[in-house]
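Complex shown without one protein chain; remaining protein chains in place.
Then we have chain A:
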């Protein structure tokens, strides 16, 4: 999957503004960003359901804007809002749509994979928001796609369902599928993805494996201690040196209230997308 200089405008406003991205086969890639950053627009252009105003896009070697049925058969989509008929049960819907695929996953297997066993006979109209998301996920992977797009797949899911979903994604990865997902949840991105792309104002501001995200920012540790009843704070790339010097000059040989903190993934993310970061004081360095 390759994007070069992707541009999408609504009126005068560029929602996606020169976005470049490459995702390799078999990779799990998470697009992370605040609301309105252009995540959904980008993923919809990749899915071939939205037109672009500029740039070059190749998905599975094909331009999605002109892709046909054979391409669609290789791609699975879990979009944010796609609906299902309220009057059908979970099992009925999965059974029906199995007929749209050459080699669908068995319905019972899908229902178990998304944890809807107890709701299999329930009509969609009576499912909770999180349960509907799970059905959407099941429909998205029903046709054994090579590439799966998931737009905020776990919104509304309870923690148990999210863990189950994570397992499902790991299963897809093990089968060699490529996964592109958008999420608000940093832990989800860190847990699932090989690489994370942070998107803000229609551009990718950083692409990196989750534990290397914001490497520059992360190198800066905050050393904090009390001195004469006041809290002192130093931001440094070399906290060890700072500590050594501090201890050497300390009269008592001790530093009351000493903490050394590194920014958490969340702090890194917030500073990347330009939001005011909250200072973390509760960790001893290693980010989650």
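Note that in this section contacts are C-beta pairs under 8 Å (C-beta built on N, C-alpha and C of every residue); 3 or more make two chains touch, one makes a residue touch a chain; residues count from 1.
The rule we apply is simple: contacts and distances are computed from a predicted model.
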Identity of the absent chain, which is to be given by its UniProt protein name, from "ABC transporter domain-containing protein", "Beta-ketoacyl synthase-like protein", "Cytochrome c oxidase subunit 3 family protein" or "ABC-2 type transport system permease protein": "ABC-2 type transport system permease protein"
Selected residue (touches chain absent from view) among A:37, A:59, A:77 or A:243: A:77
Hidden partner chain, touching residue among A:35, A:66 or A:103: A:103
Touching residues on chain A - with respect to the absent chain: 10, 24-27, 47, 49-51, 68-75, 77, 79, 81-85, 87-88, 92, 96-97, 99-103, 139, 143, 146, 176, 194-195, 209
